[in-house]
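What you see is the complex with one protein chain gone and the rest in place.
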Amino acid sequence: MQPVATTFFFYFLSAVTVISGLLVITRRNAVHSALALILALIGQAGLYLMLYAPFVAGVQIILYAGGIMVLFLFVIMLVSIEQSLKEEQFSKLWVVGLVSALALGGLFVAVYLKGKGIFPERVMIPPETSNTQEIANYLYGNYMFAFEIASLLLLVAIIGAVVMAKKRI
Amino acid sequence: MAPIGTLHYLVIAAALFVLGVIGVLTRRNVVIILMSIELILNAVNLNLVAFSRIWGLHGQVFSIFIITDAAAEAAVGLGILIAFFRNKETVNVDEIDLLKW
Partner (left out) sequence: MLDYINSYLSDTVHVTPGEAGNFFWALVYIIAIFAGLSVAVIAMNWLERKILAHMQIRLGPMRVGPHGLLQPVADAIKLLLKEDILPSEADPLVFWLAPLIVVWTAFTVFIVVPFGPTHAVTDMNIGVLFMLGVSSLSVLGVVTAGWASNSHYPLIGALRSSAQMVSYEIAMGLAVVSAVLMSSLNAEGTGTLSRIGLVQAQEAQQTWFIFKFFPLGLIAFFVFAVAMVAETNRAPFDLPEAESELTAGFHTEYSGFRWSLFFLAEYSAMIAVSSIAVTLWLGGWLRPFPHALTGETWDLVFSLFPGITFMFLAAITFYSVARMPKHPYFRVQTIGLAGFGAVLALIGLALFAPPVRDRIQDVYWFVVKVAGFMYLYIWYRGTFPRYRFDQLMKVGWKVLLPIGLGVLILTAVSGIVF
């Protein structure tokens, strides 16, 4: 199936993503930030679909938007936010933040301008219908060890979260 | 308009990354700092997936690992946040200035 109106959807989805990213770091209320972040994640899932990566897009929605962000919302509701609403939102580091952001942005621009030749003009269009199967082949073949380590990492995270959040063990 | 190439995606990823860095450095609410870290991780993911169109599916596999990592990070980070909130009744990073209490 040929994608349609690629240019329009690219600009639309990137606008959604970047504007919601901006809202994430500027909103006073943490719940609004979380909702903006969810919108950014969904927009990014759309970008993945445009990059012929349907499996990553699905994982992004099911794990990030449906799992991690629910965890965030849950915690935001547990910690009362009335007090933090009245406080100063931005720390005194904002000059540092702005400078470092500008420096990073400049670095990226420089790299992209210099490195434009590195990226091949032609892009492969990977077969969309067998994307999941091929990722599975890599995951359980080439990256088997990394996969096992990831499971260990998750185990550590589970134990860590339980130890942190429980009052008395 | 120019056809959408890899560079377009990289620019979006860079914008997200910079936004995340600004968020981490300037906000005082721990929850929003954690969310900014998620933005940074997502920017990296977008880069990897964009490059996977040129150099094969390795990038997509890596982005799945990064999502796993983000889940672990969020779980532990929010656990720390709840433990901290229980002790100090605030989510302001500037108040986190004691090694032990």
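In order of appearance the chains are A and B, and numbering begins at 1 in each one.
Definition applied: a contact is a pair of C-beta atoms (placed from the backbone, for glycine too) under 8 Å apart; a residue touches a chain by one contact, two chains touch by 3 or more.
From a predicted model like this one, the values you see are computed outputs, not experimental measurements.
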Which displayed chains does the hidden chain touch? A
Check each of A:16, A:31, A:50 or A:104 against the chain that is not shown and name the one that touches it. A:31
Among the options A:19, A:50 or A:73, the absent chain makes contact with A:73
Can you name the residues of chain A that touch the chain not displayed here? 1-2, 4, 29, 31-32, 35, 38, 54-55, 57-59, 61-62, 65-67, 69-71, 73-74, 77-78, 128-133
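Here, only the chains that are shown with their structure count from here on.
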When the centre of a chain is set as the mean of its C-alpha atoms, what distance in Å lies between chain A and chain B? 6
Of chain B, residues touching chain A in the complex: 1, 3-12, 14-23, 25-29, 31-32, 34-36, 38-39, 42, 45-46, 49-50, 52-54, 56-58, 60-61, 63-65, 67-76, 78-83, 85-86, 89-94
Quick one: in the complex, what on chain A touches chain B? 6-7, 10, 14, 17-18, 21-22, 24-25, 27, 30, 33-34, 37, 40-41, 44, 47-48, 50-53, 55-56, 59-60, 63-64, 67-68, 71-72, 75-76, 78-79, 81, 83-84, 87-91, 93-94, 96-98, 100-101, 104-105, 108-109, 112, 116, 119-121, 123-126, 131, 134-135, 138-139, 142-143, 146, 150, 153-154, 156-158, 160-165, 167
